[in-house]
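A single protein chain has been removed from this complex, and every other one stays in its place.
Here is chain A:
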Amino acid sequence: MTEKMLDCLGEACPVPLIRTQKALGELAVGDVLVVSIDHSCAMKNIPEWANKEGHNFEIEEVSEGQWEVVIEKTH
């Protein structure tokens, strides 16, 4: 299992989600991707996408208006 960080701070929708989709595609099953975001819509649409695709995910608010969406690739 590896853990990778994807820095999307300062990027506007839909860029963080596009990067997440691409990055997760490059990982192996069981790997964890930590997406760092400060776009308030991305903290909703990235988890929604992960949920739809059936990956495990968590949202952590690391400071005001800044989140880490943690996605564990399940398939």
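Going forward, a residue touches a chain if its C-beta (ideal position, glycine included) is under 8 Å from a C-beta of that chain, and two chains touch if they have at least 3 such contacts; residues count from 1.
Keep in mind that, in the parts below, contacts and distances are computed from a predicted model.
The UniProt record for the undisplayed chain lists the protein name "YeeE/YedE thiosulfate transporter family protein", from the options "YeeE/YedE thiosulfate transporter family protein", "RNA polymerase sigma-70 factor", "Cytochrome d ubiquinol oxidase subunit II" or "Xanthine dehydrogenase family protein molybdopterin-binding subunit". For chain A, the residues touching the absent chain in the complete assembly are 1-15, 17-19, 21, 23, 26, 32-34, 38-41, 43-45, 47-68, 70, 72.
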